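A single protein chain has been removed from this complex, and every other one stays in its place.
Chain IDs A and B follow the sequence of writing; residue 1 opens each chain.
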Amino acid sequence: MSSAIDIAASVQSGERSALEVLEEHLGAIAERESEVHAFNLVTTDHAIAAATAVDELLAKGGPLGPLAGVPVAIKDNLCTRGVATTCSSKILEGWVPPYDATVVTRLAAAGAIMVGKTNMDEFAMGSSTENSAFGPTRNPHDLSRVPGGSSGGSAAAVAAGFAPISLGSDTGGSIRQPAALCGVVGVKPTYGTVSRLGLIAFGSSLDQVGPFANSVAEAALVCEVIGGHDPGDSTSLPQAFPAVSEHLSDGVAGMRIGLITEMMGEGIAPDVAKRIRAAAEWLAAAGAEVEEVSVPAVTFGLSAYYLVAPAEASSNLSRYDGVRYGLRVDAPTTGEMMELTRTAGFGDEVKRRIMLGTYALSAGYYDAFYGTALKVRTLIRRDFDAAYERFDALLSPTSPTTAFSFGDKTADPMSMYLNDVCTIATNLAGHPAMSVPYGLGADGMPVGAQVLAPALGEVAMFRVAAALEGSLS
Amino acid sequence: MTEPTSQERTHTPASTSERITTEQVAKVAKLARLRLTDEELTRFTGQLGDVLEHAADLDLLDLEGVEPMAQPIPLANVFRKDVPGPILDRDEVLAVAPAAEDGFFRVPPVLGESE
Partner (left out) sequence: MSIDLSVWEIVIGLEVHTELATRTKLFCSAPNEFGGEPNTNIDPLTLGLPGSLPVLNEQAVELAIRVGLALNCKIDRSVFSRKNYFYPDQPTNYQISQFDLPINGEGWLELPSGKVIGIERAHLEEDTGKSTHVGGGGRIHDATYSLVDYNRAGVPLLEIVGRPDLRSGDEARAYVSELRAILVAVGASDGKMEEGSLRVDCNVSVRKHGDAELGTRCEIKNINSLRSLGRAVDYEAERQIDMILAGERIEQQTRHWNEDEGRTLKLRSKEQADDYRYFPEPDLVGLAPSQEWIDRVREALPLLPAARRHRLCERSGADTAQAALIVERGLDDLCLAALDCGADPSRTITHAEHNLSDPKALELDPEMFAKLTKMDADGDLSSTQTKTVLAELVQLGGDPGEIAEAHGFKAMDSGELDAVVDQLIAENPEQWQRFCEGDPKISGFFVGKVMKATQGQADGKVVASLLADRVPNAAKE
């Protein structure tokens, strides 16, 4: 399969039509989707119409965007006008958004062709895509293993060649962890650089949309297309997305890179840690100053995250009540109707987090839980800031292990949450981070290296990621 | 209503080290409009207890004088001009509503009063 950049170039030059490119990818989907289950919906008709429009535009000599004819898979928590958007939940049954998310509009304007809506953990709550109401997605590298989550479908779609690029959302690692487990690149940009308008909220102060791709360069291009100010999102930063593409070949010579001590010890599988040390060594060999650095507060990230994210989620998800859209379970009174609807419409993990968040915000507990967690965010931010005074970027594993098997962690939610231990602190701080494949673990499954940077430090982050990618080829 | 006085955050001493009880989970479920079976109540209480127990590590931190951070960005004063924009087509919206009548959303009788 060709890269998004090659596809756009060949479509722009008229070498291949968008329709031909689409047919090729629909073919791949037809071949393997039944075993991978990356999609909740394959939008064939929609895609054919969009590809035809690109080809017609080319025929008329119209200007084509940087992603002309490039198939893209969209996580099913991004609103798509006229196309069902489910968050992999029964509660949104029957709902069709009357508008596109800003990122979807921007992709379409760049000429990208949506091929489908990808499977995910319900409302993005999970790390394995096992929490989907429509059944799990399988890891294309080993169908007995999970693809990670919550954006498991988007990661698997790229890994399986269903689309060269896809969009996911990352609240605590939901792009980076499945990217690592599926052996693709995944980016969580700085909070505020990519619009959240049309992203169905989980934890509003943590959520950020970002791309999956087979290469750092493709991921960079997608970030530049979807990023930048959106007046429809009050938390959108005023500037354009950092110009990362032009710095990908700058190398790392002279850069200062810190290996996070707290993410290299206990809880990290030795084969994963080994690959990350190898990455650090290679970066040093490429001319970077690499040192271990302690970021003490990150060890409290998991606790803070599992109070902040559920608190926001408990409120964000209260709108699903059977009154205006989605599922309704009838009952004699509105109060009972709401309760029965929510009870039937949400899965266990969503219920757990709603209850956890409700508890953390409730009278008498706010200060002890939610209030405390917000202060810990400040500590995490401070410790990162201190590290970034000495380093341009930081390095760690993305996930403590390679892809695990189905059912391994579903019985014990806490063991599943521990999977997010390396990714969560970034979201609490609002910083960017990305996962880039860095070889295989002892089980032959992909290992991801996580590159972290300060707010709006995407240029440094992409330089390091591109260097790591280059070291493998 | 007088916001700060009507719902005073009654700061009953709460600690992250107290194990959550089934009664508390039942109360929270009711607040969140979720109905739990007895089995679920027991199971969820255990699972939520585990998470909260893990969160007890926050008690170790000295947070004296640390400002809470509700948002990761330093933005303020983001506004929109007071200019009408597009509105939704009512028929399109009501067509996917669970129940509608005469241009309204229809719901079962509401007990209790609005705010």
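We take it that a contact is a pair of C-beta atoms (placed from the backbone, for glycine too) under 8 Å apart; a residue touches a chain by one contact, two chains touch by 3 or more.
Treat the numbers as computed from the prediction; the structure is a model and nothing was measured.
Asker: Of the residues A:199, A:244 or A:272, which one touches the chain left out of the display?
Answerer: That would be A:199, which touches the missing chain.
Asker: May I ask which residue of A:261, A:315, A:410 or A:471 touches the chain that does not appear here?
Answerer: A:315
Asker: Sort through B:26, B:41, B:56 or B:73 and give me the one touching the missing partner chain.
Answerer: Touches the omitted chain: B:73.
Asker: Pick out which of A:94, A:161, A:251 or A:335 touches the chain that's been left out of the picture.
Answerer: Only one of A:94, A:161, A:251 or A:335 touches the chain omitted from view, namely A:335.
Asker: Which positions on chain B touch the chain that was left off?
Answerer: Looking at chain B, the ones touching the missing chain are residues 1-4, 6-10, 31, 33, 70-71, 73, 75-88, 90, 93-94, 101-115.
Asker: Tell me, which residues in chain A touch the chain that this view leaves out?
Answerer: 78-79, 85, 87, 92, 95, 97-99, 101, 196-201, 203-205, 231-235, 311-312, 314-315, 318-319, 321, 323-325, 334-335, 338, 358, 361-363, 366, 370
Just so we're on the same page, only the chains that are shown with their structure count from here on.
Asker: Mind checking the centre-to-centre distance between chain A and chain B? Centres are C-alpha means, answer in whole Å.
Answerer: Once rounded, the distance between the two centres reads 24 Å.
Asker: Sort out for me which residues of chain B touch chain A in the complex.
Answerer: 7, 9-12, 14-16, 20, 24-25, 28-29, 31-35, 44, 47-48, 50-52, 54-58, 61, 63, 66-73, 75, 78, 80, 88-89, 92-93, 96-99, 105, 107-112
Asker: Give every residue of chain A touching chain B within the complex, in rising order.
Answerer: So the residues of chain A in touch with chain B come to 94-96, 98, 191-192, 205, 231, 234-235, 237, 299-300, 302-304, 306-307, 314, 318, 321-328, 330-340, 342-343, 346, 351-352, 354-356, 358-359, 362-369, 371-379, 381, 412-414, 417, 428-431, 455.
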